[in-house]
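With one protein chain removed, the remaining protein chains of the complex are shown where they sit.
Each chain carries a letter (A, B and C) given by its place in the written order, and its residues are counted from 1.
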């Protein structure tokens, strides 16, 4: 099988390598001339045998939108596009409809595994028509870990369902990390606890909380036992926010995942406007002293 | 009526003034010789007519404990002690039992109103036996605002019930302030909002959210419209923590009050250990960059 | 001044009465023939002197959208529409642009006060151009409580800002109610508390938590002291959800308001799917017994 891969960044680059290791023929395209196999999207399309299959692995939002729009004009009826990025499921529904007008098939595929996917394989969640899913199965099988397909690949449902499942996966990931992080802070705060890294290490086998994230946490503490080199500043990248928005839209209480998102927001504030107000109110009614604001850095 | 008042700090000092304004005879004791009317607790007890009534208004915890223990040795059967401080209800139960052995009556009384109580009167919540409550009623009536007694005084229940109600009152206060503060931050964050102080001011009459705290919030924004002089650093003083502990003990979900308490905890952290861990984990699985820790200030 | 009012439901009906009491001439339109003053929107427009001012007070969403779209075809350049409903601020921006094409002015106005507004007056938050705000000021002055305009009316900012402020107001309202409600549950759960309604009543004067909502809470407990007649089932009506969505969009931690929204979601579930899963997991790892599901009602 010979297919195209657009986007050779942190994820796509590794995926090309894994696919080639599996014996698949991959022609990659990237805007970076040092990474790309072909000079343009048009050349990529020409290079592939019909019916063509192209995996899109570029940043969600405008870039994915632009790539798919351009492919819609370059590809033919019977071809297939798979969006393996982190697009919002509503974008998939828009892209699927656009491509359907041209007779081009569309599958959305959530991909988990991060930088470890190259070696371990990726967990995959796909949405779309069964015939398109089946057509792309050699790709999925090469990307996912060896072994039982049902443990690393799922056809979740209609177009958008793959990215919806990935969004929920990432929402859960936010909650899991927050839970471990709260536990870490509790252990660090307690005087009778003498070996925090050792405690997490000892949870790797036998306990209820053992997980891949725990293994990574142990690794992080091996490298920096009290995390003295890292600031308590955490970005977020879309899926956590969408998960909370979907919780609201579906009337689903999601307090732990939302707490994780809000903790990240707070981590990025030098000074909380809300806490300024609480301090101001305590001063107003109780005469409690406020702490003066730090002079703004210039 | 002539009675004693121990503790002439921010609250007690104002209360002595309000009680004297009401025509009651008050002998006050404070460790500070510039504030006190008598040189010692023993002198205070001697100065009062039997059966004596003494209002204790000192910091909760060890100081209240010490004062009540000493009074237990100085006062007589038939006398009455009222603890008007912010003691935990479990302390009241201990003090009530101790004093009962001497035949000394005990009432716990939660007091709300802050620095405004001198002028406005205080809201009062009392716990104890009805006969003791009745005996102290002239005091309660002088301290509370004029008007219907039921709108500013309540006999909540047994010993401890007054401070329990005050604890819950303060827990609610945490939640109310947090709600206004989140709204303030939301308004401050939105570009189309041009007049945040004016918006809060306009909520003072007619709206569902009007309250005394809102009036204070408006006052705070009049003094410092963007709260530039105040740091987002908020202390807490016991009752909020006890409220969460009681929620846990009573199996009562209290997510808003707890959120308010945790927001205060976070406001006091220079750098969150939990967020360091989340950042470390994101780096481990996704290669996401961490932000380097600020050098420790020396 | 003579102007139009569309929508004579629970809110609009009272507003017509308050406006007429203030001496303003109001022609009202409602789909309900028993309430309306004119048989159609077209007749309403004809009945008003140019330049016309029409206040729209209909349910947010499609109905408001339809009414404003129809008015756009019926009204003339120089006329003015005020949306006093609970529209989302993004809808205002859309409506403002649509009407601007016809030269029709637009103001969005958040209105708070509920069923008590008829007697007390309403709190008002308006967005739009100053000239349009000024033109509508007689209306605002009649609707708001007597007294200082700045305590019940604000020109918040551009089109959409009025409803944005109202949205935040309602978000705060969710948080305030949740805080009181958690306090109520804590008091109800504690054996030593003998008089819960009396405790809330005693908070009405003097305490830090006194507010209009507290007064209503006292009234509710007077009517039904243990709320035995009311189910713990709470609807929500848009603004709470939008507030959480805006918190996410603006990266503002809003844990108390979000907790209030999620508590309402949970209140409407017969059985929580999430809690089924937690129960299933506890059974899997610890052998803890699950509780069998209730048979589905037929």
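Just so it is clear, contacts are C-beta pairs under 8 Å (C-beta built on N, C-alpha and C of every residue); 3 or more make two chains touch, one makes a residue touch a chain.
Note that the coordinates shown come from a computational prediction; the quantities given were computed from them, not determined experimentally.
For the chain left out of this panel, the touching residue among B:46, B:268 or B:294 is B:268. Contact with the omitted chain, checked across A:43, A:141, A:182 or A:271, is made by A:182. Within the whole complex, the absent chain has one touching residue among A:74, A:124 or A:231, and that is A:124. Looking at chain C, the residues touching the absent chain are 10, 114-116, 177-178, 180-182, 184-185, 188-189, 213, 216-217, 219-220, 224, 227-235, 255, 260, 263-264, 266-267, 269, 271-288, 290-294. In the full complex, chain A touches the hidden chain at residues 89, 112-114, 117, 120-125, 127, 144-145, 147, 150-158, 160-161, 164-165, 168-176, 178-180, 182-183, 185-187, 189-190, 192-195, 198-199, 201-214, 243, 246-247, 250-257, 259-260, 262-263. Think of the hidden chain as still there; on chain B it touches residues 208, 241, 244-245, 247-249, 251-255, 258-259, 261-263, 265-266, 268, 272, 274, 285.
Just so it is clear, only the chains that are shown with their structure count from here on.
Among the other chains, B has the CA centre that is most remote from the centre of chain A. Between the chains B-C lie more C-beta contact pairs than between any other two chains. Separating the centre of chain B from that of chain C, both taken as means of CA atoms, is a distance of 33 Å.
For this pair, chain A with chain C, the centres built from the Cα atoms lie 37 Å apart. Contact with two or more other chains is made by residues 114, 178, 180, 182, 185, 189, 213, 255, 260, 263 of chain B.
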